[in-house]
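A protein chain is absent from this complex, but the other protein chains hold their places.
Then we have chain A:
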Amino acid sequence: MSDPDELLRIEGIHKAFPGVIALDGVDFDLRRGEVHVLLGENGAGKSTLIKMLSGADTPDAGRILVGNEEVRIKGAQDAERLQIATIYQEFVLVPDLSVAENIFLGRQPRRYGMVDRKRMEADAEQLLARVGVHVSPRALVRELGIARRQMVEIAKALSLDARVLIMDEPTAVLTTEETDKLFAIVRQLRADGVGVVFITHHLEEIAALGDRVTVIRDGKSVGQVPASTGQDELVRLMVGRPIEQQYPRQPAEAGDPLLTVEGLTRDGVFHDVSFEVRAGEVVGIAGLVGAGRTELVRAVFGADTYDKGTVKAGGAAVRRHDVGAAMAAGIGLVPEDRKGQGLVLDASVEENLGLVTLRQATRAGLVDLRGQREAAARIANRLGIRMAGPGQQARTLSGGNQQKIVIGKWLLADTRVLILDEPTRGIDVGAKVEIYQLVNELTAAGAAVLMISSDLPEVLGMSDRVLVMAHGRIAGELPAGEATQDAVMALAVSNPTTETEAPRGH
């Protein structure tokens, strides 16, 4: 209790939401100059716990002590006063303000009552340099990619002079290189005496960065172990049972091509992309963020248009920029931005599941509501969606369960080619494996899966073939046997623009 190095202590925190007990007795502590990893499946209560610290929510019971004094954190101002800064999973930046304005939002340096733009930009420049990102403080956040926005968030946290820095899955959207840069910053902060609460699903990051690990399961803290603990043991603690295999891919017999893309081009975005996906196959698309992968699959699905080329499904051409035609041809898309594009958050699980089949279930303008409800119940059961009932709002589910809904709505529609864009981003190990199993079931049943992922081990572990994109082109294709992290990265950073035909093979 009287440990002078202790920054923060949480004792027996409880918090209930309607229908859910989010936290049911969590203990946690943080010392100066350490990285304390918070580990747990999605829905275990990590996000709720950090909301208690950032003032976004208040506990029903339990104590929070900062520097051995009990505190009540009722709002962001309280957290700021206690020098606790939080970087959320979903960024809280204002897209139409500049980087500098975002960093100093609400605390802009003032001069004669007006914002001292010059000083603000100079200060922002320093902070940005400290996190090692080259972006103008005057650039609008809207123009930045997701990785750079993350860096702006970190710069913002630094500007608060935080003693406690909470990072909720900061690496989920970063490439390996960017992650390394982030780790360097975190280590520097640790050396400066900052206590860092670090949430991640990447187990390998724990050993690389962490000092201690607290594992949370079902709203309870189930154990505190050193960061050097083995991954299998961590998974066991987190899931409550051992997981035999992280990537349980069971290759199926490859059949006829279900999806053929030829010479697909959208000027300035992707160029001359050709590939095919066969029945029973999982084809991975790897590449750096910004390589044009998401844009490519959105065009294939008809969500966006393209300039040249053809998309064929089952031998017949699919009309361009027509989602309906793509769906009729059996193509489905699980978009990258789950909340922004995949779900109607305020609608129920049941309604979200029935979205794709809504038209099929309509006779003479009337929806067969009962049929929809039964189908939704069936698929929810099959996917093991954890919810209070089919009427629960999608918003209130954990990320993993939300993703299952997005996939589930396509399963209901008998999709032949399912495109998964970052299917496991921000999803815990347990749910990931369940989604991989789903992919196996799909391919075993003769469907095909096209999967984009920035998580290299995932692409390598789950794909039968890997396409690597760089600068909007296919830089190369690797069969599962030859695909290694090094081989993929070599292609991902290559510059295939000068060649007319992308090299195949390795």
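The criterion applied here is as follows: contacts are C-beta pairs under 8 Å (C-beta built on N, C-alpha and C of every residue); 3 or more make two chains touch, one makes a residue touch a chain; residues count from 1.
Keep this in mind: contacts and distances are computed from a predicted model.
Colleague: Among "Substrate-binding domain-containing protein", "RNA polymerase sigma factor", "Aldehyde dehydrogenase" or "Stage V sporulation protein AD", go ahead and choose the protein name stored in UniProt for the chain not displayed.
Modeller: Its record in UniProt gives the absent chain the protein name "Substrate-binding domain-containing protein".
Colleague: Among A:222, A:254 or A:345, which residue is in contact with the omitted chain in the full complex?
Modeller: A:345
Colleague: With the missing chain put back, one of A:12, A:109, A:290 or A:390 would touch it. Which one?
Modeller: A:390
Colleague: Which of A:356, A:397, A:450 or A:489 touches the chain that is not shown?
Modeller: A:356
Colleague: Return the single residue from A:210, A:257, A:335 or A:472 that touches the missing chain.
Modeller: Only one of A:210, A:257, A:335 or A:472 touches the chain omitted from view, namely A:335.
Colleague: Considering the entire assembly, which residues of chain A contact the chain that has been omitted?
Modeller: 16-21, 60, 301, 303, 323-324, 327, 333, 335, 340-348, 350-351, 355-356, 358-359, 362, 365-367, 369, 388-393, 409
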